[in-house]
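Excluded from the complex is one protein chain; the other protein chains are retained at their positions.
Per-chain residue numbering starts at 1, and chain names A and B are given in the order in which the chains are listed.
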Amino acid sequence: MDHMPENWGRPRNDVYGEYQSAIHNAGQGPQSRTQTPSITGTSVIAMKFDNGVMLAADNLGSYGSLARFTDQERLIKVGNETVVGISGDASDQQYIELLLERLLIEDNYPQDGHHLRAPHIYEYLSRVMYNRRSKIDPLWNAILVAGKNDDGSPFLGYVDLLGVTYSSPSIATGYGAYLAIPLMRKIVSEEADAKNVSEEQARKVIDECMKVLFYRDARSLDKYTVATVTLDGEVKMDKNVRCQNMNWRFAEGIRGYGTQKQ
Amino acid sequence: MYAEHFSEPATSHVASAPIEHQFYPYASNGGTILAIAGADYALLAGDTRHITGYSINTRFRPSIHTLENLGGPERAIVVAANGFSADGDALVRRLAQRAEWYTYNHNKPLSVSACARLVQTMLYGKRTFPYYVHTIVAGLDESGRGEVYSFDPVGSYEREQCRAGGSAASLLMPFLDNQVNKKNQYDAATGLPQVATDLPLEETLKLVKDAFSSVTERHIHVGDYLEIKIVTKEGVKVEYFPLKRD
């Protein structure tokens, strides 16, 4: 008699090969907070221009390769002059939104004329992300924060699930780093370049980038939001933007999958 | 009946096959740092490129930090922690605040040697989950002489004349051994090994710029801009020098 219940009722080793005990032991191992993302958002892209920062993210929430949600908003307005763009896990995104909402409520209690702006929110998120990675319990996101510096100049920063941070006049997360960054750096490569780029020019490049991302990133959508933070005023959120003038003619020439007969 | 065929031992509760980790808490963000001490200066230099994989995240992310100190600008300490940049930032920020408390509590400047010992305890304090960085601390001692201390990720440290750290350390270090410490150099007349002497600042600056220009050619993680912080009795001077961006 085998007294180990977990050995009962198993397929026979001589027929099916030795049972992989790693599989049934997986849950009994050391406690693990390790996770993988489930519903995910793809790239967020952003660039500075002469009068502020513009960023964009599509409205797709993917479940693996399934286009699960098609009206996800991933650009969040935080306070009056900051936008946070979040890619990666959607539930962690919602948790970050909760943290930011709490943060702003707390910060508004004193009513003393002080407001958290982009650099402050960025610092806070950086601490949250790094502390969570240090607990091996990361928030599975890459985040862009856009707004105004203390001196009134445009601010743009990146932080991800490892707590890695950097600033650059044009930044993109995910596939955007490969597909959008080269296009954006064509006009804004250095900090000083941003001063020679108008809002219209920036918008053109952002739209172009979103189109290229829709062409080539299989987890993307042609519906997206563009947020513009200007130095002199409010945040503009342009929602439900569609990719324009797409050309899918090349698809006819592609062979090897789909419904073609030859 | 069936039980006889079971060859699995009852002790197989312990997983024998490793279970794949989904999350790895480290990354490498490239860049290289270099410090040289002289008779009346210490210098710490690093490129400003920040990468993940083959992507350049930003071309300009200065990585040499200055710790302001009591006792005048010449007592400032420069620090860089190169490797996983999130850990490097966390270490430097914590160090800066520890140094600030030191000056509050003791009402005197934090010496470079004391700073180095502090860095050791901070690094070793995370021995089981290390800061994944190569750290260099530089400044002037009480007599105004340059000092450089370098650390491994878990706090083992040493005072040196010069040290390179980061992605291209292995390319830079033999060059420095030869040019700063005069290794494998012999006096033509006597045939005796040359003795290392303090280099004048001008010469060191040329050496550093050449070293970084050359290493930019050979290492893809290095480039964009070179940042040099020089500590002298006048205080900390910062210089930027363009490197190739490819």
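Just so it is clear, a contact is a pair of C-beta atoms (placed from the backbone, for glycine too) under 8 Å apart; a residue touches a chain by one contact, two chains touch by 3 or more.
One rule holds in what follows: contacts and distances are computed from a predicted model.
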Name under which UniProt lists the unshown chain, selected from "TBC1 domain family member 22B", "G-patch domain-containing protein", "Ras-related protein Rab-4" or "Nucleophile aminohydrolase": "Nucleophile aminohydrolase"
Across the complex, visible chains touched by the hidden chain are A, B
Touching the hidden chain in the complete assembly: which of A:Glu97, A:Glu123, A:Asp222 or A:Asp238 does that? A:Glu123
Among the options A:Gly9, A:Pro110 or A:Gly253, the absent chain makes contact with A:Pro110
Spell out the interface residues on chain A facing the chain that's missing from view. 110, 112-114, 116, 119-120, 122-124, 127, 150
For the chain that got dropped from the picture, name the residues of chain B it touches. 93, 97, 100-101, 104
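In the analysis below, only the chains that are shown with their structure count from here on.
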Dist(centroid_CA(chain A), centroid_CA(chain B)) in Å evaluates to 31
Which residues of chain A touch chain B in their complex? 1-4, 7, 10, 12-14, 18-22, 25-26, 28-29, 34-36, 130, 133-134, 136, 138, 158, 161-168, 171, 177-178, 181, 189-191
For chain B, which residues are in contact with chain A within the complex? 2-3, 5-8, 10, 12-19, 21-23, 25-27, 29, 50, 52, 55, 57-61, 84-86, 89-90, 129
